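Apart from one protein chain that is not included, each protein chain of the complex appears where it belongs.
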Amino acid sequence: MDLRFTAEEEAFRLDVRAFIRENLDPVTHRKMVEGRIPDREEIVAWQRKLNTRNWATPSWPQSHGGPGFTPVQRYIFLDELHQAPAPEPVSFNVSMIGPVLIEYGTAAQQERFLAATANLDIWWAQGFSEPGAGSDLASLRTSARRDGDHYVVSGHKIWQGMAHHADWMFTLVRSDPQAPKKQMGISFLLIDLRLPGVTIRPIITLDERHEVNEVFLDEVRVPVDCLIGEENKGWDVTKFLLSNERTGIARIGMTKHLIRRIKRLAGGNRSVLAKAAALEAELKILEITQLRILDGQRRSSAADPRSSILKLKGVELRQAASELLLAAAGTSALEVRHDDAPLGDDDAEWLGTIMPNYGILRAASIYGGSSEVQKGILAKTQLGL
Amino acid sequence: MDLRFTAEEEAFRLDVRAFIRENLDPVTHRKMVEGRIPDREEIVAWQRKLNTRNWATPSWPQSHGGPGFTPVQRYIFLDELHQAPAPEPVSFNVSMIGPVLIEYGTAAQQERFLAATANLDIWWAQGFSEPGAGSDLASLRTSARRDGDHYVVSGHKIWQGMAHHADWMFTLVRSDPQAPKKQMGISFLLIDLRLPGVTIRPIITLDERHEVNEVFLDEVRVPVDCLIGEENKGWDVTKFLLSNERTGIARIGMTKHLIRRIKRLAGGNRSVLAKAAALEAELKILEITQLRILDGQRRSSAADPRSSILKLKGVELRQAASELLLAAAGTSALEVRHDDAPLGDDDAEWLGTIMPNYGILRAASIYGGSSEVQKGILAKTQLGL
Amino acid sequence: MDLELSDDQRMLKESVDRLVAERYDLDQRRGYMSQPAGWSAEMWSAFADLGLTMLPFSEEQGGLGLGGVETMIVGEAFGRALVIEPYLPSVVLAGTAISHAGTPDQVAEWLPPIMSGETICALATEAAVTAERTGETWILDGAAKVVLGGDTAGQLVIPAGDDLFVLPADAAGLQRRGYRVHGGGGAADLTLIGVKLPEKNRLSGNGGCTRALEAGIAWLAAEAVGAMQAALDLTVEYLKTREQFGKPIAVNQSLQHRAAEMLVEVEQARSAAMYAALLCDEHDDHVRATGYAAVKAVIGKAGRFVAQNSVQLHGGIGVSEEHVISHYFRRLTAIGMLLGDTESQITRLAELGGFTTAAPHFD
Partner (left out) sequence: MDLELSDDQRMLKESVDRLVAERYDLDQRRGYMSQPAGWSAEMWSAFADLGLTMLPFSEEQGGLGLGGVETMIVGEAFGRALVIEPYLPSVVLAGTAISHAGTPDQVAEWLPPIMSGETICALATEAAVTAERTGETWILDGAAKVVLGGDTAGQLVIPAGDDLFVLPADAAGLQRRGYRVHGGGGAADLTLIGVKLPEKNRLSGNGGCTRALEAGIAWLAAEAVGAMQAALDLTVEYLKTREQFGKPIAVNQSLQHRAAEMLVEVEQARSAAMYAALLCDEHDDHVRATGYAAVKAVIGKAGRFVAQNSVQLHGGIGVSEEHVISHYFRRLTAIGMLLGDTESQITRLAELGGFTTAAPHFD
């Protein structure tokens, strides 16, 4: 039994770190350090840099343009991005629709979309949730009626992250309202967001930022070659997609970055430093839990339900770190400063994002399977309750 | 609006304190200070002292030998006992069966039992729970078959606190197994524990003390004049009893006593003192919540479901205080010392009870309606959930 | 002991509740925030017309002579409506400081414009300012940060040494940088370089500052209760109406229990606010000091729990700026941080020795 990384893995880590240091645009890096959100152009430029080494798609197989990473390499790669900090490759592209296209796409669809998806020539949005369908996703109501070689799609999607940057949206539609079970009448469609009938409306979140959107679909004519898998079999595709979503989600490196910021602000404040140490202790051990799950993935490609532990505890620690950062900043964090304020290089300039980020990070225990949902999964799959 | 006690109430508090100081046996007091459990004789002697002023029965009406306390006086009286610390009057007698006898007893039953109950000439045990009937009390199976002017009772009761000290037990039996609802076939019986067929078996708890028992009833012949209320109407009596049980249960004075012990052990340890202060802040405010509920009781005699807050938060703080006391004592608290070790008057001698009391106090969130049950009550009665 | 409102207090509550119900919904609030000052001069007049700006001051000083309970009633309503006008800075903080620390002449000069609502005044609660005397003139140097209401105040009260100084916002040598604060309202950071003030602008006795901070804590506690109760009510309503899997999500026992835990915290906060309201008449400094530390510690912790969980139980919609829950979240977060967070209040309470001693209850 051995927890150490191999010499090759250590070398890989240094390679990734050097690549980030040399290739990440300083303004993008500074925004990440300060907890701001980079612009579309900055994210695109960075992903294209990564893609020069096939690193934009760390989980894709080599046969489809991936780098052929082992699970450990994937972990190291993401950890370095998180700690740098640098933007992750756009997850809608890389973790969601990419693997779906590889698993379920026709050759023509793969040809049309895969390379462009990796290179962020197409930016994807995820069109799953609806106002009445959140954790109960299968109760969605957006309808798709077949009309010749098109589907005519109408409905209302919500919480589309970065959809205002997006070119296309992968989405779930109800193609058979008569199906005996609600999961059986759903199809998985790709929709060009420039089509007539598509309206994107921003949703401002409590951090006063525009990151999510509503998408209204009004009789949008979607060509049938944009169907993924079989008609009315979209639920299987969805389950496949969601099982991919959960891996590596502890985002330990992001929490480490927050702890660095806490320590900068804490100075000699023993109480804050003790609380930071308490978080670090748990985080260090969660890293071992992460490695244990990675070790399992080397042995079996089946989705590991223990991943829910990473999500639960990872979010708990990240939220706690953001709360401690707020406490360390004190009342100076109360000043409202927007992301378009000048980039600084001193501590004071960092304060502007602390309160908004504390607030928006509350969403981390809601999306991607809420903490309550994760506990339910663990109780059921691991304890048989 | 005014939170202050009246001059009369303040004078009453001093009167109670003086009475305790003058009348509480020093050995009994020392045991309470050290967190030990006084002997039967000590508890009896103290309750009889209290009874000389009708204070053994603080919640009973004057017409039945009570002191005619206002709700505020009752609170002050208990708070002084808890802080002294001195033993409370035996709750099975005073808070449970006493009010039941007053509300449901016949004149003959009141004559036979009330004065003896107040004076602890009879010590009562509570025979409610069974191995299969805990929070679901109504599923109890102890049977009572009518045979002439007797009930023949057989069954198995569990968790009888101090039953080894007791003379009599009030208990619930299933007198009509055919009743359409399980609550409808239950009767409330008084059983003389010296009757043939009664066996009391000790249950040692994790503090290695003998405080609770199992009571086995094997064809015990109980005279029908020991029935309280009507046959098969025992559930109404039970609900009445349980609604009395919950009042004043925050036991803030007991937690204050624990905090005093923590401060003695802490010396100049800032971290322990800060944690004690955090508890004290919440305790101070819980005391106001207690007063708000008392103020409501002055206006209406209906049971206040907000009492669940007192139980929940009161237990939470008391358990947290016991945990902090353990931390303040450190590894020295690991030595097993039994309650029959010599009484001391120095700090070291106090350590023996700290770990056992930390352990047994975990039961406080289980009995008398578990914390989970209390949350359910609050959700239902206060929030309509 | 009597914890019911008097008839007068009930009437006050009804009129304040009615005013904010009619004129302070979320859309109206957005309108007020978009005005140049960041708040509504019209609403400010409405509050003054109702007498709220003169409410806590004694009749001798020209006020209504009402007490902590009446202020609590106003604070709770303002917390529920998320009022952004500078009542806390001007009336509660600066007003209390002046009314406690000033001589009758000084009070007569500085308090009436606050009571009429004509002048917005702000108290620097986080200041490091020195004052040196030269003849009849005082010279102030230093800085103050996060002066609530300092962005729009016409007048400032600044502690230096054991004294408080009243200065006009346009005093020579005073620089201010105003900004919005998260959760509503504005503040300013101040720099003072050789600001000259006459002796008459010096209120001697920093006790006024302590009293002002205590009044501020009482106010924040009341505001927190208003916001927490509203957040809880909305959350419970949401649990009952939001359906998933064909049933209201209220069927989930884990959510029921969470709501019950929120209720416990709201009730604790209510007790804290009530205690704070009644503590202002207490003469013993130590009792007040320990009491207000406990109040603010509990408010901070309870407010954070309720804020976080009302967002969590609302799910996605809870983090949307369009939903009022996100505003309660931000205001409760800010309330927790202002005038000493839970951590610092606990440290202070420990330094003060807490409420019980190590000694036995009696000997």
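Each chain gets a letter, A, B and C, in the order it is written, and its residues are counted from 1.
In this section, contacts are C-beta pairs under 8 Å (C-beta built on N, C-alpha and C of every residue); 3 or more make two chains touch, one makes a residue touch a chain.
Predicted, not measured: the structure shown is a model, and the values here were computed from it.
Hidden chain, full complex: it touches shown chains A, B, C. When the missing chain is restored to the complex, the residue among C:K13, C:R29, C:K145 or C:H257 that touches it is C:H257.
The chain not shown here is touched by just one of B:S59, B:S129 or B:T171, and that residue is B:S129. Here the missing chain is touched by one residue of B:T6, B:S139 or B:T199, and it is B:S139. If you put the missing chain back, the residues of chain C touching it would be 252-254, 257. Against the chain not displayed here, chain A makes contact via residues 1-6, 9, 17, 20-21, 33, 72, 83-85, 256-257, 259-260, 263-264, 270, 273-274, 276-278, 280-286, 288-289, 291-292, 294-295, 299, 306, 309, 312-313, 372, 374-376, 378-380, 382-385.
Touching the omitted chain from chain B are residues 129, 132, 134-136, 139, 158-159, 203-206, 208, 271, 326-327, 330-337, 355-356, 358-360, 362-363, 365-367, 370-372, 375.
As a convention for this text, only the chains that are shown with their structure count from here on.
If each chain is drawn as a node and touching chains are joined, the picture is a simple open line. Farthest chain from chain A, judged by C-alpha centroids: B. In terms of their C-alpha centroids, the spacing between chain A and chain B amounts to 54 Å. Per-chain Cα centroids separate chain B from chain C by 42 Å.
Annotation for chain C: residues 347 touch two or more other chains.
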